[in-house]
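Here the complex is missing a single protein chain, while all its other protein chains stay put.
For chain A:
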Amino acid sequence: MPDSERTHRQPTFSTLEREKLFKFPPKQGSSYKILNEFVAPHIESFNALFDDSGLPSGDGNGKGLLSLGLEDIGERVIFDSTGKDTDAWGNRMRLWIDSVSISRPMVPDRNKYVKDRRVFPSETRERLASYRGRMSIKLCWTDPSGQRQEVTKDCGLAPIMVRSVRCNLRSMSSSELVKHNEEAEEFGGYFVINGNERLIRYLILPRRNHVISLLRPSFVNRGPSYTQYGVQIRCVRPDQTSCTNTLHYLANGSAMFRFSWRKQEYVIPIMLILKALVGASDKEIFEGIMMQDYDNTFLTGRVELLLRSYKMFTMRTGEQALEYLGEKFRVVLGMAEDMSNSAVGALLIRKLILVHIENPREKYRMLLFMLRKLYSLVNGTCCADNPDSPQHQEVLLPGQLYGMIIKERLEEILNAIRTFINVDIRNGSNVDFNDSLDLQQASGFTIVAEKLNWQRYISHFRCIHRGAFFAELKTTTVRKLLPEAWGFLCPVHTPDGSPCGLLNHLARTCRIVTAPLTVAHIPALLAKHGMSEPFSSCIDGRTNLCVQLDGHVIGWASPAVARQLATNLRIWKTESKNEIPMDLEIGMVPPSIGGQYPGLFLFSSRSRMMRPVKYLLNGRDDSIGPFEQVYMDISCTPEEIETGVSTHVEHNPTNFLSILANLTPFSDFNQSPRNIYQCQMGKQTMGTPSTALKHRTDNKLYRLQTGQSPVVRPALHNTYAMDAFPNGTNAVVAVISYTGYDMEDAMILNKSAHERGFAYGTVYKSQIIDLKDMKGASKTGAPTLHFGLGPEVKLHSGENENSCLKFLDWDGLPYIGTRLNSGDPIAAYVDDVTRRTKFVKYKGDEMAYVDEVRLIGEETGDAELQKVHITLRITRSPVIGDKFSSRHGQKGVCSQKWPAIDMPFSESGMQPDVIINPHAFPSRMTIGMLVESMAGKAGAMHGLAQDATPFKFSEQDTAVNYFGEQLKAAGYNYYGNEPMYSGITGQEFAADIYLGVVYYQRLRHMVLDKFQVRTTGPVDPITRQPVKGRKRAGGIRFGEMERDALIAHGTSFLLQDRLMNCSDYSTAWVCRTCGSLISLGYEDISLGEVFAAGSRKPTGPGGEYCRTCRAAAEQEDELERKALETGQQPLHPQGSLSVAISSQNVLGRSSKGGDLDVVAVPYVFRYLCAELASMGIAVSLEIQ
């Protein structure tokens, strides 16, 4: 933001102003303009899809990306011959999509009841639907006589970005937005999908149309004689789709050109392309690469090898090369059969090689430049570029991704139609086309914009991801914070943990260019000021630098001239002379020894990050990009300007921080990791998610009922409407070790403060009841389930009325304000078939109130009610175990609610709301919090809103002095200390206590959502051990390590208790004879059937017996009986089970399977025995 826009700060809370703004939102424009500015890249990139985008057209024809994409897709040609006759193709049919259009979201025509056909986002959200507009294409083809035919086809519904050019909220003022049930500050930029707000996250991509040199060891694996050297360029077509071209250096001195097409990679010798492009002679190529640097034997050698390597192709003219390429790629490209080989070759070059350039001659020049850069890299005269540096990066904008996907789909449609027709003709095989988008990921582009609180919500729109591919990378180089990112990516605002350094946030003043610029006149202008034209043949490569504009070689200039040109351009653009656009990036890379490859690189394309600074030469505002910034000297403050060195100065020293990082008060006093933590915790705070809560259907919303405006706030607090969505409470904080309950980051809450409503919060949860998903619903035809109470319930009204009538009305829906406990009915419906009333139960564990009941109808507006959305309100007053934090990364849990009379107090009778331990400070060094405490105290005493903007104080003018004087004026000690008294004894403490006012946030992590405790409860049906998972009332695993600890501790009874008695204690019968656990048989003695059989078989007391042993015994008896009959010796069966048992335990055969014992074993052990038995392993227990 330029200096002039910054308002002068008053030390006021502007309460009345804010209240007025809230009561009467402006009829024109919005209440906070800056909010619309920071989502502009989202919305403008979406608008750019359409022809009526309203964006400046720059050099282009003003067509939208979708139209440009259609141009690029071109037409498909189909012939109707069966393919048997090779000469005749039959009739020729051309097929193309003429135009595509997406309408605003409208109610479908089937609905005959609506007055206003427009659909608004709030309605979509409340209906849990998607905010979509109808997409249609105009499909054209030629009939056999060559006449053009057309048909308009409906392509279904496409999501529409809220507040974009296709949104019905477009350009509404705040007051109109409020009328449409939106926030007054609604800024759009997201899609509504199934009631959720989703947005496409910015993604970092390699800078377009700029050649970067790469040193990648993995290139060696691409094939024989490949080396680690390569140069790469990501070329972007006018429709913003891209194609990456790589030039590999081979060990034999030549180079291979690589591109990918439909997920397949292809490499072509560079010479083939150079020849095919312009039919250049060998001399022309030699001169083009050498550029008069004949002394450079390295270069001459390589170029010679390059030229020699082409001899094997025996092609001399460009036409031959084209035909060769066309022949090889005919099948792959899948173009019309009647195209000549050279036409296919030309198409290949147009579609896949340096696609940002139209003209083959310019492509040729660019390729020569790439070759020169490649050789220079190999030679060591220039270094490899860092692809992880923002210098070589740009941003994938949501609209561009959207456009790419639609383009791909349209191409698919066209190909599908052709395939379909061809299938009809030839009955051939099906083809599955799926063009890759030249991106490294296929999913994970969108995230849900959670409205947890305002800070989290707005930072969604500023976050920028490095790409899902890099998240899995083991190296941490991509995560590094590079100095090049200064001013573009915030160094503070990144999560700690796995996405650290990959998920960044844009600095506050960083913009993204979304519209094309007018730059067509620049080459001529530069030529007028001393640049040589690109076509001149006698340019010395040693003394001239290449001048490029968006990846076109536009000329050559000596370093001095190039530097002068760069300065001229900068002066012109800052003074808006010669129609040089402000967003032109002038990257002057000076010649160096082994540094970045020199040249004057101009960028005017979209998707670049830019940021405002002041140009010192003329004192004007300048806009700079990450490429040029590296070669600039920008001082942070006006005082730091060094004459002769500094070229620019920052508008504001805090501009390099993101919005959230800017909101941390006195962040310059803190140790930097604490500021990182605060950026995380600010986003987890229970705050005010929305002022249109009535119209929100989010799954879970957290709300702080007693939010306050902070006494100590940075200047940007008001700018970003933070006061409209308060996020915490000003608390009187004493830094004292008082009861012992404040150890280890615990904090003590004053019980009276808690009772007076300190940090009182509410959680809103949604429950959706859709009768279509219920059991017994008819999938087709008229609904069979209806909300309401059936006759059998109604009959009982009167003295013995049904208990559900306390909760439900006759329509089967709950009363608003009803208190629900777990298991209470929340809705009732009648089944047509059974004619019974069924109840839907409230399943949560906590007590909840019905806050809102939403009846959700069909789009047609004539269907019966089948779906309701119920918002439940759960009160969450702070309890022991809830998490709080100050704004300095100092989090802690509430450990006690201490009675006010026992709390320490100051001489003026002030009692702290919160007590924290002094040990929280030395190691963490959050001096900002100490300063905030002082500032808050002084601000509260004098009624000032204290400015906490970082970098406002200096060594000469310290914060301590400033606030100390204020405290002194209020009658306090200069350093913020106060004598305090013990609340219990009334005696003065031996030390004076640091007491002040700190803004405290209540974090959303609450014990009620987390506690997990059980005595007995559900068990696993197979193992009978406690299940896991808090939701299922399971236990926390007492694992092996914990077991080891108890063993080491010698507490065996505890071990027994935990692992046996409280887990899966069971008793089992074990056979004393064979030791088996699983061979239990059971005879019912009481029935007396055993006696009926004759002799009583031995059993245990309850009729238990071992089946194995009894069978063995019976078999033996049988054998013995037979032996007695025949007079032979009994034969003992082989392989007796008793092998495993020691002989002392074999008590003889007399027991015959009846000798069993009860043992206590863990149930899993029995299960293990059964499992082992299934594998033929017998487990035998020894019983003593």
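In this section, a residue touches a chain if its C-beta (ideal position, glycine included) is under 8 Å from a C-beta of that chain, and two chains touch if they have at least 3 such contacts; residues count from 1.
Convention: contacts and distances are computed from a predicted model.
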In UniProt, the chain not displayed here, chosen among "ER membrane protein complex subunit 10", "Pescadillo homolog", "Insert subdomain of RNA polymerase alpha subunit" or "Actin-related protein 2/3 complex subunit 5", goes by "Insert subdomain of RNA polymerase alpha subunit"
Touch with the missing chain holds, among A:Y972, A:Y1000, A:Y1105 or A:Y1163, for A:Y972
Sole touch to the unshown chain from A:T314, A:S498 or A:S908: residue A:S908
Cross-chain touch to the chain not pictured, restricted to A:Q292, A:Q671 or A:S752, is A:S752
Residue list for chain A contacting the dropped chain reads 23, 694, 705, 751-753, 755-757, 760, 762, 817, 849, 851, 873, 875, 899-901, 905, 907-911, 968, 971-975, 977, 979, 981, 983, 985-992
